[in-house]
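A short write-up of the structure that comes next.
Note that this complex is displayed minus one protein chain, with the remaining chains in position.
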Amino acid sequence: MRHLISPLDFTVEELDKLLNLAGDIEKNPQKYKECCKGKKLATLFYEPSTRTRLSFEAAMLNLGGSVLGFSEASSSSASKGESVSDTIRIISCYADICAMRHPKEGAALVAAKKSGIPVINAGDGGHQHPTQTLTDLMTIRTLKGRLDNITIGLCGDLKFGRTVHSLINALLRYDNVKFVLISPAELKVPGYIIENIKEAGAQYEEVSRLEDVIGGLDLLYMTRVQRERFFNEEDYIRLKDSFILDKKKLKSAKDDMLILHPLPRVNEIAVEVDDDPRAVYFKQAQFGVYVRMALILTLLEVEV
Amino acid sequence: MRHLISPLDFTVEELDKLLNLAGDIEKNPQKYKECCKGKKLATLFYEPSTRTRLSFEAAMLNLGGSVLGFSEASSSSASKGESVSDTIRIISCYADICAMRHPKEGAALVAAKKSGIPVINAGDGGHQHPTQTLTDLMTIRTLKGRLDNITIGLCGDLKFGRTVHSLINALLRYDNVKFVLISPAELKVPGYIIENIKEAGAQYEEVSRLEDVIGGLDLLYMTRVQRERFFNEEDYIRLKDSFILDKKKLKSAKDDMLILHPLPRVNEIAVEVDDDPRAVYFKQAQFGVYVRMALILTLLEVEV
Partner (left out) sequence: MRHLISPLDFTVEELDKLLNLAGDIEKNPQKYKECCKGKKLATLFYEPSTRTRLSFEAAMLNLGGSVLGFSEASSSSASKGESVSDTIRIISCYADICAMRHPKEGAALVAAKKSGIPVINAGDGGHQHPTQTLTDLMTIRTLKGRLDNITIGLCGDLKFGRTVHSLINALLRYDNVKFVLISPAELKVPGYIIENIKEAGAQYEEVSRLEDVIGGLDLLYMTRVQRERFFNEEDYIRLKDSFILDKKKLKSAKDDMLILHPLPRVNEIAVEVDDDPRAVYFKQAQFGVYVRMALILTLLEVEV
């Protein structure tokens, strides 16, 4: 039995197959609408995440399956002191596959060890969020046509943003990806990620102003800069505008540069950008459903 | 694409068609049981409202569709600062239609502007609750046989009760409806509603004792009088019994007067009234499911 705990659990070849399946689902959704009839997905969300949870639920419903679960820990057995290991053994009696979100790093891995059903890590603390990475990869591959030979800018909070770390690690497996890391000094990519980049022999640069580098990017991956991450208010006020994407900054960008964002956004992308054809962050949400459909089919080993 | 934001969004003719459809659903539920197979309803409840949410869910399930969503804001992305406009664009990737309840007036309208799917306003603050009005209209039309030529008493908190305001505005489009407005002085119908009545040339009277007028009513629409709405405790104690319907007061009522209530009730209708054949407030809940089924079919433009 197969689980998805880390974005790197799939080899490049397996990932390719998964993204091909997701692409076919996008083109022929009707073909898949009964594939999981009689199957049940359990959504075990020990912390709330509506977007991710609903994306999984939409995916399973699109496959003709059904869904049960909980959306916050207070309504779970965890509040009675039950361990994740015990919970997953029970859930294995109730469902055919599960998606688990947990505030503690490693929770999904612990669950997978005792589980009788495939476990999908839907986020474990600041650690991993592999289905977001799959979503990002599908968006890039579908709209850009490739995962290699790209210059990608990653902008905002690169220190704590787990989606950024996972995406970098995932793209390092493709040829000739150049990383432009755009962040305030306080929120730079952690050292171990830089080590990964160096080890893979990939090019990268670290800068602190989006406007200086936007012109050279094929992709711009925006993330939120949270005020509370800054050491002092003055720095925040001085720096925050450099990490907000607006029409003015976009003028220097290539005509086919894609703008991605894991969402939710607060104000780091001005609303005026939404109608720009380069803004694909809402399309990303749609790709997220297709990739989760492909993932469920793959882990359940459903023959289509 | 069509939404339902205000009870007056449908013309009288469109409403007639919708209520006919709801009536056919009541008579032939089996005919509709697969109409929405493969379709998904998102229930976006930023504030809890079990009755309304479950009524929508029952409606969609009766049509063979499925449901996803959230039942309170704490488990939604709103808690991460996401705007309603962004949320609805994401939900448009997950579902085919949505019902939204939000504490802020106008939220559903804002959502509808950016939505890729039909939005049904399931209550926006003290503003509108159009599916309650549709439910009231279906109840009256089905059980009374008409929406014109009626004398309707509205009793209780007529100042803050949005269902009362919407129902008055909806009935003003029919001929010869007379309104008997029964409330404490503190909780009278707001001036702009009275203006609407006058403009439409309808008859009305404002009174403060139910027992004085109950004998002349074809319909009695009860609402709750909340203690905290009163300026002082003495007034509340002096007045509250006038706005409680019991068997004694019912003795003066016509044999075919219908008693409606949007529910939940607390004590404004004595439990002893429940078994009276004129009490139709629990039937109203059943009509609410049929009318929501008709609404979903209409907005999704499903051909039956």
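By written order: A and B. Residues from 1 in each chain.
Please note the rule applied: a residue touches a chain if its C-beta (ideal position, glycine included) is under 8 Å from a C-beta of that chain, and two chains touch if they have at least 3 such contacts.
Since this is a predicted model, take the numbers as computed values, not measurements.
J.: Return the single residue from A:86, A:105 or A:272 that touches the missing chain.
T.: A:86
J.: Just one of B:4, B:35 or B:67 touches the chain that is missing; which is it?
T.: Answer from the full complex: B:67 touches the omitted chain.
J.: For review purposes, identify every residue of chain A that touches the missing chain, sorted by number.
T.: Residues in contact with the chain left out: 38, 40, 42, 66, 68-70, 74-77, 79-82, 85-87, 89-91, 93-95.
J.: Considering the whole complex, not just the chains shown, which residues of chain B touch the missing one?
T.: Those residues of chain B that touch the unshown chain are 33, 45, 48-51, 54-55, 57-58, 61, 64, 66-67, 71-72, 263-266, 271, 282, 285-286, 288-289.
One rule holds in what follows: only the chains that are shown with their structure count from here on.
J.: Can you give the rotation angle that fits chain A onto its twin chain B by Cα atoms, in degrees and rounded to the nearest 5?
T.: So the copies are related by a turn of 120 degrees.
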